[in-house]
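All protein chains of the complex are present and in place, except for one that has been dropped.
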């Protein structure tokens, strides 16, 4: 069954899809590599600070509803059936 | 023409009228005496602390729109044509 | 220009005030705040309230205008409305509407309580509370009864 990845806002636009299924990968770092492989430069720009592999501060990654900052960061393990969400800071309401 | 006295809230009820005309009196103290003379105990109760001639703290007296506390208190002079308003603290809005 | 008024019951409704507010506030309003003061069914002492009877002096509208204008002249506030019912008002019925339109919500959230505090402290309006057992004029700022 692999891993379900849901995208919101700029990530959804970069990908052109609301969600994708990815074959099992070891951890979040490997998942992001796989997304970059599939979606190329557009995904790199959204994920990483310019010219580095440092995740942008504005990128939120949730694994089964929990932020990876509360788990093991990019080393957070993934297994079949996990749901990963990737999105920028929320901005409901008005200005 | 004398002095016009307007009453609000409990004072209006004590007097049973929205306003009265009083012949010229020297000052506010004399006006209040005149009101007590005309309206009796009900007016005394509303104006003064129990058993004294000390004006209750909750009594507001305006002469031509200005509070007597900013004028000369009970010694504030009155002249023909003056308008005096007597009322308790305001309480607009809800609880 | 601020928009204020004193009405008997049934002469003003909140949807009408909102409609009026939105007519000419321009394109830079991002926040509208509103407060409705409703008559409660229980007095401060827990007595059942039959109704409040409001009374106002003829200076009340002028004072409402002044308060509304003071707040409306702030750079981030576009419109202030204060509309007070002066009548016999039963529990569950509205006694006052305050509306504020501004650029951002912070300005609006700051203005609303200020407006209500000033209305309660400065406008020549009085109210008599009539409960099942007694009736008395409320002297809000003279210590609680």
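Going by the order they are written in, the chains are A, B and C; count residues from 1 in each one.
Everything below uses one rule, namely that a residue touches a chain if its C-beta (ideal position, glycine included) is under 8 Å from a C-beta of that chain, and two chains touch if they have at least 3 such contacts.
These numbers come from a predicted model, not from an experiment.
Novice: Of the residues in chain A, which ones touch the absent chain?
Specialist: Contacting residues on chain A, toward the hidden partner: 6, 8-10, 12-13, 57-58, 65, 85, 87-95.
Novice: I need the residue numbers on chain C that touch the omitted chain, in ascending order.
Specialist: 14-15, 18, 22, 26-42, 91-92, 103, 105-106, 108-109, 112-113, 116
Novice: Could you please point out the chain B residues that touch the chain left off the display?
Specialist: Its contact residues with the unshown chain are 94-95.
Convention: only the chains that are shown with their structure count from here on.
Novice: Have a look at which chains touch which and call the overall pattern line, ring, star, complete or other.
Specialist: Per interface graph, the chains form a line.
Novice: When B-C is set beside A-C, which has more C-beta pairs in contact?
Specialist: B-C
Novice: Averaging only over C-alpha atoms, locate the centres of chain A and chain B and give their separation in whole Å.
Specialist: 75
Novice: For chain A, what residues touch not just one other chain but two or more?
Specialist: Correct list: empty.
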